[in-house]
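Shown next, in structure tokens, is the structure this report addresses.
The complex is shown incomplete by one protein chain, all other protein chains being positioned as in the whole.
Letters A, B and C mark the chains in the order given here, with residues in each chain numbered from 1 onward.
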Amino acid sequence: MTFMSLVPRLAIPLLLIAVALLPFLAPWSKVMLTLALAKGLAVLGIVVLLHAGQVSFGHALFFAVAAYSAAFLGQAFGGGELVSMVLIGVASAVVVGLLVGLFVVRYRYIFFGMLNLAFSMIVFSVLEKFYHYTGGSDGLQVARPLVLGIEMERPAFESLLFYGGLVIAVIVAWAVHRYFDSPIGHMLKTIKTNETRLEYLGVSARRVLLVGYLVSAALCGLGGVLMAVAQGIVTPEYAWWIRSGELVFIAILGGAGSVSGAFVGALVYEVVRTYASAFAGDVWQMILGFFLLGIILYAPRGLIGVYGSFMGRIGSNTASGKEAKRRAMEAAE
Amino acid sequence: MNLQLIALAVFDGVAYAALVFMVAVGLTLIFGVLRILNVAHGSFYAIGAYVVASVGGAIFAAGWSPWLAFPLMLIAAAVVGIVLGGLIERLLLRRIYDKEEALQILVTFAVFMILEDVQRLVWGVQPYFEATALQSLGNIQVFGVYYTVYQLILLPLVALAVLAGLRLFLRHTLSGRLILAVTEDREAATAIGIDTDKIYLMTFMLGAALAAFGGALASATTSVLPGIGADMIVLSFAVAATAGLGQIEGAALAALLIGLGRSFAVYLMPELEVLIPYLIMLLVLLWRPEGLFGVTQTRKI
Amino acid sequence: MKMKLLCGVAGALTLALSSVVLAADKPDQLQVGVTAFLSGPASVFGEPAKAAAEMMVAEMNASGGIGGVPLKTYFVDEGAGGEAVLAEYRRLVQDVEVDAMFASISSGNCNKIAPLAEDLKVLNFMWDCGTQRIFEENSYRYVFRTQGHATPEMLSSVLYLLKTKPDFKSIAVVNQDYAWGRESWKMFSAALKAMKPDVQIVAEFFPKFGAPDFSTEISRLQALRPDVIVSTSWGGDLDTFVRQAAQRGLTNTSTLVLPLAESSLERLGKALPAGHIVGTRGDHYFLHPERKSDLAFSGFVEAFKEKTGAYPIYPVFHMSQALNALKAAYEKAIAENGGDWPEREQVVDAMAGLSFAGLGREVRIREDNQGIEDQLLGTTIHVDGHEFAVLDNMMMFDGDELTTPVGQESVSWLEQLTPEFVGKVKVEAFSHGS
């Protein structure tokens, strides 16, 4: 086995280590990376639905529901407790996911996307309008919660969020990976390719999609809670349609359907966005827009796909080229 | 709520619906033919408004007749539709017709993001306000309340004219019939030798021009500022989806429904105002998944 | 396990680095980060403030900077969204290691940044945001406000209304639907109900922030015919509302009270008719009755108009206050340090009880870190020489009397005011010509 053929297999652990070490070099980046993780988790939710060929333009809804649940919990208990925030946040995302999901899994494609959009805009409007309960468009503060009963200073808390988030992300990514490889995960994929056959196997496509929908809602919820505690504030903008679009954007950017792509995409997006808005304040949206166009037109498999074919090209000079390419793709997905 | 207030709410709702219709009908037309949900549609609306507000501001300041405001709106809409719409269709959309729906929407989303910053670079971030057209028509008093003639009479008339014009165009001209043919059955239309490329281009330019025209008309009644496109696009999504995507007359009715719903909310429960369009859309789609006038399609096995 | 080891090594490394203590030598430059809206609707405030900051810093540096050290500014766009602002704020503090931060315009951002600044131990001036909550709910060492807050702004508006139009019966409100719109109305109505208990509130509208159209609300208001309509809106929202109200004759039947309209006067042009009440969020007015003949003031106003094409509005004044506060604090700290360049903590100590003046009257930092600023209001009038409405029948209110006392909560403090307060409050009057 040559060194080159090892690279793809090591890529993800290497990237993880690099990300884990970054905050030591640039302390300010810790929170940015935490936010990237939060978005990555939510994007993973989008990826789950993309497996079924469905695109939700309203998934920021679950992000917001979980974030607000955590915020309400924090306010009700004067600070709150991180673990319960995560649990309650994710649970409420799942409950809302069930209510919304029962309706939307009856629809496909554009109607699926639009109905999700409608639900998210309703939640957005409610969050924005019912000022006395939700703090209106300014949102709610999320005070730094206790962690298992321990009060933490900001630097320690931020480190905990980042490294804790990283560990959770790795576990969740593995779990989603396994879910995709399970029978019901494969059935989810068949909603995209042939739903009729699935029904003719005696399986309810709606139920399969509902399971996927709940998984995606839970993932968005997890991302939402992490975002809420990392930022210390939740706003209705969490549920806005542009937020949902951003999640889909990142999913495509990273590599549609790819688990690791969700996080790679989120990381790249967050870095580009932060730097673009710092150094090209007038045109950061434009930069992101061109970036997105370039990806869709020239690299439809996203960053992960670019990486895969890059490794493949390097590898093809060696005897085990094909093998390296296959591994790179495998490692990527 | 007495009769007077009901009448007032209806007037407000109709004026609002007229503007929303203009944008939504372009969106739905494009979807019907190209099968692409154009997120950048809101940008055409905004750019139409900006062009009229800035050019109008300049020429009226130079002492030109205020009546030029009306032809200016038409010209601005046509220019935005042909130049911007044409460029986007030829350079971008043409390359993605065979891609997945999600990617198509994202391409228009990217265009939307780019155009947002283009507007900011060209027109800055300060609001424009150019109400010459509105002022030149004066006010009218109804039930002791002053309305502008522009909003109460002109806008609904223009919307009706656009609706009638579109019907005429689609039913009674060759180009229009070709568009309808492609809307109804894309494969069949291609099979009988219709030049779909040309139809797509024409439809996209027409749809973009309608959105820009909506913006041009709105510019006389509102401030033109960054972000108006983003709000308008979700609203016109709601209208188009409520009507059934691709339904032109349906869009008029849905716009009216949403416009009236919104203005009655302002009178009865102001808190619900922003919620109304989405609630209406949701209820309609839950009851009729394809929208009020949409058609169900079954798959052949 | 591996992770633990890595953390340990890297941790030791950071410790070693941070233990190299830097002596307070005179730096090459004094770095200041400024958050302001450079995009989005609120850039109507951010852009002029940025232009003003650049002009004022250039002028300060030309005359030796602060204690001989030139200033360098970094701008952060609040329009990029809360999360980008916070990331950039951290980067400036932790990476660039700025000496002070001016943050921010948005109250929402102030809410987020105040605790962060406290944790990062960086001197932070809330240079423009109005929320009164921050110092009422928490106490801070590093966070200061170099201007007044929403309570004196609202209270002075109510007082001006009651003094100039004591007989009005009914009032309606049209505010933007976000914290400022809601909170300002809560305070305005609390003060109004306390000092004029028989007032009738006939309608409360909170249209969406950035709403492009108020036609429906205006129809409703015309049917209701309130004597007074208050709106604390600003920017495009205020412009649109006033223009549409004027077009449809609402301004003929109701008096508008617009506490933030000083920032819209020039843009509104002739659309804002005479006879309506305008506030300035402090004593901020390009024809400041006490300063307009002052050469430093009028020179700046002219230069600003020259550079940006518009007269300075209140955020420009707020920026001048923040910069002058910084200068005053450093100079005080240098003096207290025997002429040597002060440590950062010494500068923070010097903020206590600091007085400074920007383009308006003198501002004083109170013991809760809140600035005390006087309030100027007036009624619109159209005069020759200006293409837009200017202020007449101006009143200057004393900030001390109008600012919530330390340790009290604004709304409950306003609620215990009495009708007698209107007569007791100290007022200086000016007319347009004076």
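Methods note: contacts are C-beta pairs under 8 Å (C-beta built on N, C-alpha and C of every residue); 3 or more make two chains touch, one makes a residue touch a chain.
Throughout what follows, contacts and distances are computed from a predicted model.
Undergrad: So one subunit is absent here. Using its UniProt record, which name fits best from "NADH-quinone oxidoreductase subunit H", "Heme exporter protein C", "Sarcosine oxidase subunit beta" or "ABC transporter ATP-binding protein"?
TA: "ABC transporter ATP-binding protein"
Undergrad: Tell me which residue among A:P27, A:G97, A:G185 or A:G289 touches the hidden chain in the full complex.
TA: A:G185
Undergrad: Taking the entire complex into account, which one of A:S84, A:S159, A:N194 or A:S309 touches the absent chain?
TA: Here the residue in touch with the unshown chain is A:N194.
Undergrad: If the missing chain were put back, which residues of chain A would it touch?
TA: So the residues of chain A touching the unseen chain are 175, 178-179, 181-187, 189-190, 192-194, 196-204.
To be clear about the criterion, only the chains that are shown with their structure count from here on.
Undergrad: Can the chain contact pattern be summarised as a line, a ring, a star, a complete graph, or none of these (other)?
TA: Looks like everything touches everything, fully connected.
Undergrad: Averaged over CA atoms, how far is the centre of chain A from the centre of chain C? Could you give it in whole Å?
TA: About 38 Å separates the centre of chain A from that of chain C.
Undergrad: Taking each chain's centre as its mean C-alpha position, how far apart are chain A and chain B in Å?
TA: Averaging C-alpha atoms per chain gives centres 33 Å apart.
Undergrad: Which parts of chain A, given as residue numbers and ranges, touch two or more other chains?
TA: Where chain A meets two or more other chains at a single residue, that happens at 128-129, 282, 284.
Undergrad: Can you list the residues of chain B that touch 2 or more other chains?
TA: Answer for chain B, listing residues that touch two or more other chains: 120, 271, 274.
Undergrad: Residue numbers of chain A touching chain B in their complex, please.
TA: Chain A reaches chain B through residues 50, 53, 55, 57, 103, 106-107, 109-111, 113-115, 117-119, 121-122, 125-126, 128-130, 196, 241-242, 245, 248-249, 252, 256, 282-286, 288-290, 292-293, 296-297, 300.
Undergrad: Show which residues of chain C lie in contact with chain A when the two form their complex.
TA: The contact residues of chain C facing chain A are 3, 6-7, 10, 13-14, 38-39, 75-77, 79-84, 86-88, 90-91, 93-95, 107-108, 111-112, 115-116, 119, 177-179, 182, 206, 208-209.
Undergrad: What residues on chain B touch chain A, complex-wise?
TA: 37, 39, 92, 95-96, 99-103, 105-107, 109-114, 116-118, 120-121, 230, 234, 237-238, 241, 245, 271-272, 274-275, 278-279, 281-282, 285-286, 289-290, 299, 301
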